[in-house]
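Removed from the display is one protein chain of the complex; every other protein chain stays in position.
For chain A:
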Amino acid sequence: MRWILFFGALIGTSICGREKFFGDQVFRINARNGDEISKLSQLVNSDNFKLNVWQSPSTFGRPVDVLVPSVSLQLVKSFLASQGLNYSVTIEDLQGLLDNEDEEMQHNEGQERSGNNFNYGAYHSLEAIYREMDSIAADFPDLASRVRIGHSFENRPLYVLKFSTREGERRPAIWLNAGIHSREWISQATAIWTARKIVSDYQKYPAITSILERMDIFLLPVANPDGYVYSQTKNRFWRKTRSLNPGSPCIGTDANRNWNASFAGKGASDNPCSEVYHGPHPNSEVEVKSVVDFIQKHGNFKCFIDLHSYSQLLLYPYGYTVKKAPDADELDVVAKRAAKALASLSGTEYQVGPTATTIYPASGSSPDWAYDNGIKYAFTFELRDTGHYGFLLPASQIIPTAEETWLGLRTIMEHVRDHLY
């Protein structure tokens, strides 16, 4: 027995220190009696062969798996033959196997991060996104819950994921908004990836863990579900809601011109046929009103981030005026830090600045409303790219985009956590 226990010890520090295993093989050796075991132990203990025992039997008669470095192959084979030890080669090239596995792993990482085969590296239907939200909440019931905050014009539910580590408290909160312009598909895709990221990383990584220990996060991946469905089924470039405009054959309001922040000001149109039609009055769109009502009822939001595409910009108030916001200096510092963090992953460059002068004037926008309602940390991300694919961003860029954006989001959330007011 002691021999067998002895086998259990992992020898081969030389193996552990190595990183590559080109030509290394794994032998499965059958020791059929005590005599053979002692010969095997000789082999394994010997410094000359630099073997590493993988599978040592706890009971007599089971095979022993041994990693044999390529340099020792001939010697070990000779030794085994001379001692009459029976063996087979179970792995002929360890490095090859590791490389394949690596590839497969990377492939799978791109494929799915959840048990029910939701491919985060692809664009999905509304139903699939809603199902995955439900799945996330089911997988992490102590952290995440799917909350219905209202419905769309065509009566689709508006679902939000709430991430909270403490029930019964109305903690300072962060609102992550996505998909308000339905054709900006990378926005919804990034949002659902981010949802999975939050639950996966909680209690594994310090930053998100400490953020969630102090604050709640609310994530709305599809703020405009009617528009999203329409962009999937009828018109890929649909931007607005799908509400009817009395007296006009044109449909929809620009949900990001419909907020009560200099409503009907610059950068919006009073023509229902325009892509930037602001709607008949502020919050006329039920999709917008639902969010406004929720946030106001909650009363303790400190941060509002809206995800859009495209242009690679990180913007802060104001859009409705070129006048400097009171907190512009601080927001600029935070935004620059976030853009730098984002760029650190793949070199994706974002421009930073106030909305009106960095992209264009836009009144009635969500971050302006949030800011003017006491939510100091209000930002807009215009995600990839800068015009080559525009709205039609290839699915292969979803995960890289989501991963780099996460670094930017986390930077902002860390700052909020450290500067609660």
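A few notes on this one:
The definition used in the following text is that a contact is a pair of C-beta atoms (placed from the backbone, for glycine too) under 8 Å apart; a residue touches a chain by one contact, two chains touch by 3 or more; residues count from 1.
The working rule: contacts and distances are computed from a predicted model.
Going by its UniProt record, the hidden chain of the complex is named "Retinoic acid receptor responder 1" among "Annexin", "AP-3 complex subunit delta", "Retinoic acid receptor responder 1" or "ORM1-like protein 3". Between the chain not shown and the residues A:73, A:128, A:343 or A:407, the one that touches is A:343.
Touch with the chain that is not drawn comes from one residue among A:141, A:168, A:206 or A:249, which is A:249. Across the entire complex, the residue among A:269, A:300 or A:373 in touch with the chain not shown is A:269. Listed here are the chain A residues that touch the chain not shown: 122-123, 232, 234-240, 248-252, 254, 266-269, 271, 273-276, 322, 324, 336, 339-340, 343, 349-354, 356-361, 386-395, 397.
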